[in-house]
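Only a single protein chain was left out; the remaining protein chains are all shown in position.
Now for subunit A:
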Amino acid sequence: MIRTVVRELPRAAAYLLSGVLVGAPLLVALLVLGILGLALAPILVGLPLLAVAVLSGIPVGALERRRLALTRTPPPPDPHATPAEPGLAAWARLRLTERATWRELAYTVLLAFALWPLDVIVLFVALVVPGAMIAAPVQLATTSSASGDARIVKLWLIDSYGQALLCTAAGVALLLALLWPLVRYARVRAVLARLLLAPGEAEAERRLGEVTRSRARLVAAFEAERRRIERDLHDGAQQRLVSLSMTLGLARLDAPPHLADRLAAAHREADQVLGELRELIHGIHPQVLVDYGLPDALADAADRSVVPVELDVDLPRFAESVEAAAYFAVREALANIGRHSGARRAWIAGRYTGGRLRVEVRDDGTGGADPARGTGLTGLADRLAVLDGTLSVHSPAGGPTVLSLEIPCPQR
């Protein structure tokens, strides 16, 4: 226990002391705001002041949460939601409807009117009084020249060094006796602050929902960016290259033989670049997915697979995000099969039953695939998770590997 006290004492004292430094000015500010606000309310000028007073809990809460770090516990997260739209009005509207705001206000009022005075008393009794008692001989030495006696904390009058030393001994005893209560008080004080300032269960859940939504937004933004890049390449570089190839083709027709050879070389080069660009664009986002949906896009992926693929897919159209997530998962699976599995055949099956899209990719390879190792599959699993979907890979050593994905979704 002694060790705990020694370890915690500086932090506890710092926590309480800094509480005083926050609380005292806060009291003044609240009184000024409250009185001015109430006095000016009849002529409406006071209303904003009152609003500021009500919302004052928010910065105080933020500060107090940080101050909790002094007690060697992690500061609680911000319980507030992020406003859906920018602007002060939207912000204030949201804050005034949040329970956290009112809890913070309660804490602020409590801090200003009760907690910090209590902190002062505790600090005074537990540290200042024993401190003064211990310093009794010093006080006697500095003041005795004038009056010959000294009053310790305005209570005890001492006039001899014997009394002073006795006072010191009592002071030490008192200090030792009060250190533990001081530490306990600081702990209770921190628990109370945490109770009022940390997010409640509903707020924690709401935060989780917010995180999920923002992840979905990120994925959607990523998808839109993909589409934009695809379109830019298609409308820009690709068209120009085709045009260049056309010009070269026409030039070759009319060129004298010695030039025709060089033009032919340039032409071949241009066509190669075109081919590479075409594949690149296809990899970014295949147009067939947009135009024809999953079955044809999967057939196309199967066409491109190194390992022969049998396709058994019977699916309606889904939302773009669903189709894209499923398509890219299958393509990654086919790429992995081609690279690592040693498989000779692969099968893709896709069905839509009970409001769930299920796609399975199976191969007859050696197995032993570990989804934790490949970042590709992890990324795809994340992408499916955004849609509440799941991705599972079953790949015992010796094979076969089965990758299956499931997304709950309505059909388009």
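Quick note on the criterion: a contact is a pair of C-beta atoms (placed from the backbone, for glycine too) under 8 Å apart; a residue touches a chain by one contact, two chains touch by 3 or more; residues count from 1.
To be clear about the criterion, contacts and distances are computed from a predicted model.
Protein name for the hidden chain, per its UniProt entry and selected from "Response regulator transcription factor", "Electron transfer flavoprotein alpha subunit", "Uptake hydrogenase small subunit" or "Fe-S oxidoreductase": "Response regulator transcription factor". In the complete complex, the hidden chain is touched by one of A:159, A:210, A:235 or A:261, namely A:235. From the set A:12, A:197 or A:248, the residue in touch with the chain omitted from the display is A:248, counting the whole complex. Checked against the hidden chain, the listed residues A:150, A:302, A:315 or A:337 yield one contact partner: A:302. When the missing chain is restored to the complex, the residue among A:19, A:286 or A:367 that touches it is A:286.
For subunit A, the residues in touch with the chain missing from this view are 231, 234-235, 238-240, 242-250, 252-253, 267, 270-271, 274-275, 278, 281-282, 286-288, 290-292, 296, 299-300, 302-304, 308-310.
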